[in-house]
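What follows is one structure encoded as structure tokens, with my remarks underneath.
The other protein chains are all here in position, but one chain of the complex has been omitted.
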Amino acid sequence: MSLPDRVGGEAHTAGGGATAARPQLVGVHRIDCRSPGDLSGVQALIDAGTLVPADIVAVMGKTEGNGCVNDHTREYASMAWSHLLAPHLGCTPSQAAQRVALVMSGGTEGVLSPHFTVFTRRWLEDGVPLRHNAPRLVIGTAHTRDFAPHEMGRMAQIEATSKAVREAMLQAGIQRVQDVHFVQVKCPLLTSTKVQQALSRDIEPVTRDTYESMGYSRGASALGVALALEEVPASAVSDAAVLRDWSLYSGRASASAGIELDHNVVIVLGEAPGAASPYRIAHTVMRDAVDAASVRTLLRECFAIDPDREDDNDTALSGRLVNLLAKAEASPDGLVRGQRHTMLNDSDINATRHARAVVGGVLASIAGHTALYVSGGAEHQGPAGGGPVAAILHVEDAV
Amino acid sequence: MSLPDRVGGEAHTAGGGATAARPQLVGVHRIDCRSPGDLSGVQALIDAGTLVPADIVAVMGKTEGNGCVNDHTREYASMAWSHLLAPHLGCTPSQAAQRVALVMSGGTEGVLSPHFTVFTRRWLEDGVPLRHNAPRLVIGTAHTRDFAPHEMGRMAQIEATSKAVREAMLQAGIQRVQDVHFVQVKCPLLTSTKVQQALSRDIEPVTRDTYESMGYSRGASALGVALALEEVPASAVSDAAVLRDWSLYSGRASASAGIELDHNVVIVLGEAPGAASPYRIAHTVMRDAVDAASVRTLLRECFAIDPDREDDNDTALSGRLVNLLAKAEASPDGLVRGQRHTMLNDSDINATRHARAVVGGVLASIAGHTALYVSGGAEHQGPAGGGPVAAILHVEDAV
Amino acid sequence: MSLPDRVGGEAHTAGGGATAARPQLVGVHRIDCRSPGDLSGVQALIDAGTLVPADIVAVMGKTEGNGCVNDHTREYASMAWSHLLAPHLGCTPSQAAQRVALVMSGGTEGVLSPHFTVFTRRWLEDGVPLRHNAPRLVIGTAHTRDFAPHEMGRMAQIEATSKAVREAMLQAGIQRVQDVHFVQVKCPLLTSTKVQQALSRDIEPVTRDTYESMGYSRGASALGVALALEEVPASAVSDAAVLRDWSLYSGRASASAGIELDHNVVIVLGEAPGAASPYRIAHTVMRDAVDAASVRTLLRECFAIDPDREDDNDTALSGRLVNLLAKAEASPDGLVRGQRHTMLNDSDINATRHARAVVGGVLASIAGHTALYVSGGAEHQGPAGGGPVAAILHVEDAV
Partner (left out) sequence: MSLPDRVGGEAHTAGGGATAARPQLVGVHRIDCRSPGDLSGVQALIDAGTLVPADIVAVMGKTEGNGCVNDHTREYASMAWSHLLAPHLGCTPSQAAQRVALVMSGGTEGVLSPHFTVFTRRWLEDGVPLRHNAPRLVIGTAHTRDFAPHEMGRMAQIEATSKAVREAMLQAGIQRVQDVHFVQVKCPLLTSTKVQQALSRDIEPVTRDTYESMGYSRGASALGVALALEEVPASAVSDAAVLRDWSLYSGRASASAGIELDHNVVIVLGEAPGAASPYRIAHTVMRDAVDAASVRTLLRECFAIDPDREDDNDTALSGRLVNLLAKAEASPDGLVRGQRHTMLNDSDINATRHARAVVGGVLASIAGHTALYVSGGAEHQGPAGGGPVAAILHVEDAV
């Protein structure tokens, strides 16, 4: 397998010495948990030798908090993971949280089942003979610098995210933007402390409302992804466009805001020829929260799976379909299929919670299982009211 | 058209002088609203002559409250309806609420759109020539006596409900239990005042928890329906079975608890040959909250509609499919498709709210519209974790 | 009794023909309710002749909703009142809602007890001999024009409110701003429909967040009151000051936002010599949500009541103290007495709900009863984190 010189050379230096030019073997484990801090299922896989902690590059968790400002289940799960990983990585817990991309998305409303999706990566030796040269799952990660409170939701965050996406692509060995199928971003939010911090320096933050800041941070992050993947022209992106111009969006971005960090973490998932992973990934865009048709088409056309036939035999599909990664949001114009919804006027339940419950239900009705990664708040992630969905399928045994 | 003597004779006296032996013409209007008290859409239909207020026998509303104990949107909508109907019926608002079955189900979580489904009924003259003798939509209503606080959730409520269902069937002109496709019950709940009332008389109510009382009231009502429709043997039903023996259920009952009444109101929807209504009704049972397959099968097999084909042309299906009437609940064993859900442990959002959001999303993904009647709390209504679904289809123009 | 020419002449034409120059007799009834639509207590007073419906000028209700965007208990109570008043006023229900200032404040968190405070006013004949010429309770009402969505939270709303306050003072016969002790404003909010309305005309509303719009509307209304009462200089007030410059506030404004109206309604409560009312009113400002000391001082210094002594005999104080009218808010800097609070970061319970629970508890611990008018969201109403409190005391039998 050979990569063009343009990328290969740089890639050799990316990712802590590993090189994208060598074939990568990505593993994906979906592991249930009984609480945000419960890693007994993870430990069991480690004990059995199925999961090698040192290989873990990213964890995408769904934890059972409210997914909003005061959702401490995200940091709780991150603390548990950091303490689990530290001895295996030979570092402190906080260093472990720096080395592995821990993305915890809060909110398992409705049927959604709390779980962790663990991505491992091992670089095979150059010259290892591969079964085939078909495209297979690859992964790359990167992170931005810390943001000042006033930078969040604005160009500073957009541009830094875009840069990080390109770095992660390079690390993953993905050369063409169309081979990127999902970009998960973990981004910060404004707490009332941070708002005060900005105000004390006489700088108006993008919003003073903590819950609202989550949307701005996600929106700017998604525009950063769209910029990197050439889904929107650079000229269209500005401070003013964030949460304003819904025609700008990425069909592959997924951003989650959390209280536990000050910078963006980026995970790029895509396909590359020459990868040794036994998984494929593909994506589509739901045009609204109840657009089951697009997802059914994705499974049929990309993976030759007929969800209807599978209805009789759920295990088949739910066994092979490792996970669906999706974004959900309440349509900002207050309508779904032309009819009024009440999610944006509900002062008891935040709109993101409603949206996750809906999309989780719709996807579970197709996938046949409920441990799905459905994350709320799809600003500039898919069209207004809709969102990207990626499917990871187990296709064969590894090399 | 002739009805067997057994029923015909009695039926002539049911329903305020109207007679089930004469052909009935049932109309169904699904009308959007902008708030629980907004009847401007209703008024517009009245003004246009499309809806004759005096013909209204039942209103099934979805209002945008929390659907739980302190959901005052139900009584608010009922007050608005009573004031609208009173002058047309020549009675006081509170008498209007007695004559017309006003069933307001709170909770439009997720994509669900607040609306009213209005059922009218007109008795045609005997001997009016009908186009055909195929089964068409019929409706009957009845109500029980008021319940003392301690009777709720127990045999007294079960038996009274069963009796009311038989009365409503008679009024509707339905002779065979298999021709009943949906039985909507509105039932009371225990407020803390009522709990104290019982305790002050030294009678322990079925529960002291007001939210929990809603489940008991719905469960007992559903068992009453199951008894009337011969879905469970009389010998199996007892105080102890309520919210305990989940093997006992009705596949056609839908019960909603509300703070605004002390008795049960029953609406029976079914089919009878000789009815002049341009609608058909059929039902199925979702085995769990994400069982889209059963509903897709119902549409395909009963109505020859392929939801997938309709995906390209939503208007077609959503135009003909007047409404889906469904019950939703969080699976009481804490699992959906074998995986843990968190709805029953969520102290911020009650489980019924989660469940409505999920089932509303799943059904909207099939029906292509969101003004669906999805009601929460399916105790003894369908199997544990699942629930009944009825579909009302417009099939032709009236006689 | 004579009034200065300056005001007297105009006043004779204010208030629908009534004249402030004639002595006014204001009555205050605090009436419990069992639900937002329950006016049985009101009806009982009417039946007993204690309350004359035609005399009612204002109703300030506390209803048991969430007090936020989708709190329909406010419109529900208003609908009930409109239907009750209409036949007595010889008009339609919607005209009744125009003639009487119906201010429903949602949210009875904690110990707060739902109730209505009903203000009646009767103009006595000129020359009726009064017992004394000491200042007694007077009331005046007024309302602004409807606001376009983009005007809310901005100067248009501030200025219109200020003008309405001056009109209401005139009607009440209050000449000096220091004799105004409480100004209740009912103001509109932005729903997602209204937000879309503005955007479709390419005008950015003050916020797109419906819950946040309530704060802007209350804040602008309070600045309008402050302007009218000369508490802030006109030069300091601008669009930019709203929810920004917390040094600007009224010590007597109380604003509640509701979904049911498009304009501001203003009720001015104060004292004037020559009034025949058996009530007095005074006010103070709580400097934070737990500032019991200021209220204890108010009762001691203005009314010679020692709350501590009253502890042994609650009936005495709670009998004479008709109501406390207060505003509550979560301190916007995230601190109370220098320590962090979590109200602004709570995505399950809105901050206004927390604040009402706290202030309601603190005031009930002083007043000895719980049917208190505590309204949430004190933007520019008292200092940041604090709020105005007025006390209405029954002092003697009427003329």
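For reference, chains read A, B and C in written order, and residue numbers begin at 1 within each chain.
One rule holds for everything that comes next: contacts are C-beta pairs under 8 Å (C-beta built on N, C-alpha and C of every residue); 3 or more make two chains touch, one makes a residue touch a chain.
Since the structure is predicted, the reported quantities are computational estimates derived from the model, not experimental observations.
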Among the displayed chains, the hidden one touches A, B, C
Determine which one of C:Gly153, C:Gly361 or C:Gly387 touches the chain that has been left out.
C:Gly361
Could you tell which one of C:Ala148, C:Cys302, C:Val336 or C:Ala384 touches the chain left off the display?
C:Val336
Touch with the omitted chain, as defined above, among C:Glu231, C:Asp348 or C:Glu379:
C:Asp348
Residue ranges of chain A at the interface with the undisplayed chain:
34-37, 64-65, 70, 72-73, 75-76, 79-80, 83, 93, 193, 259, 348
Can you list, in ascending order, the chain B residues touching the missing chain?
66, 68-71, 191-193, 196, 208-212, 243, 332-334, 342, 344-348, 350
List every residue of chain C that touches the chain not included in the displayed model.
32, 34, 64, 66, 108-114, 289-293, 296, 308, 311, 314, 318, 336-337, 339-343, 345, 348-349, 353-355, 357-362, 364-366, 368-371
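Following the convention adopted for this analysis, only the chains that are shown with their structure count from here on.
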Chain A and chain B share contacts with C
Do chain B and chain C face each other with the same patch, meaning over half of the contact numbers show up on both, or with different patches?
same
Using the touch rule stated at the top, which two chains are linked by the largest number of C-beta contacts?
A-B
Based only on mean CA positions, could you tell me how far chain A sits from chain B in angstrom?
41
Nearest whole angstrom, what separates the Cα centre of chain A from the Cα centre of chain C?
49
Could you work out how far the Cα centre of chain B sits from that of chain C, in whole Å?
42
The positions of chain B in contact with two or more other chains are 34, 64, 348
